[in-house]
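Input: a single structure, listed below in structure tokens.
Only a single protein chain was left out; the remaining protein chains are all shown in position.
== subunit A ==
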Amino acid sequence: MTALLEVEDLRVSYGKIEAVKGISFRVDEGQVVTLIGTNGAGKTTTLRTLSGLLKPTGGRISFDGHPLAGVPAHKIVALGLAHSPEGRHIFPRLTITENLQLGAFLRNDKEGIARDIQRAYDLFPILGERRKQAAGTLSGGEQQMLAMGRALMSRPKLLMLDEPSMGLSPIMMQKIMETIAELRSTGTTILLVEQNAQAALSLADRGHVMEIGKVVLSGTGPDLLHDESVRKAYLGED
């Protein structure tokens, strides 16, 4: 297995406050890796740093052979790293189709883009039905589908999803998790941040548990699912 993404001793601060305090992990090609952890553990900060929205204060990031630290966000997408941000962040006053087209902003193969938009509609039929509608009028779950579809439009080597199930009904959540499983089966490499530890760990090849800026526990998905402390802290069992 070759490492697609390798993070070593990554540190990120907001002013004087260090939110990520030296974490290391890797994502191999074809894997689903999940970061779980309590609120404020630094998961979102980690993803935002990987995609270039935040600058690390220390450590190394290597993606597909390129060092990423200090590379601006718009150039990182070009390398094949897509980020579906926490809270969805669809473009509310653009249509669904326009949102998807923006996901392919750096591509110029018109036919390929059209095919991939169709693929997104096949994956999420509701998006196809509403294609001319302003994205801000979609429900939360539909917006999540759009955000995920949009991230896939760049044909990423690595897809980063930040809490794709946040605020969704159990049915919607089920649907999103099925989609992630489907993407995984087609060989998409995924870095998944989730509050729903049960769902995330059931899907993941590997998982890392974060607490106040550090990785405190790592293992395979099944290992962590059965770990005593994880069950207590994240799966609501005692």
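As a working rule, contacts are C-beta pairs under 8 Å (C-beta built on N, C-alpha and C of every residue); 3 or more make two chains touch, one makes a residue touch a chain; residues count from 1.
Rule of thumb we're sticking to: contacts and distances are computed from a predicted model.
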Chain not present in the shown complex, as UniProt names it (candidates "Putative zinc-finger domain-containing protein", "Succinate dehydrogenase", "Ubiquinone/menaquinone biosynthesis C-methyltransferase UbiE" or "Branched-chain amino acid ABC transporter permease"): "Branched-chain amino acid ABC transporter permease"
Residue in contact with the excluded chain [from A:56, A:85 or A:213]: A:85
Omitted-chain contact residue, chosen from A:69, A:102 or A:181: A:102
Subunit A residues that touch the omitted chain in the full complex: 51-53, 72-74, 77-78, 82-83, 85, 89, 91-94, 98, 101-103, 105-106, 136, 150, 154
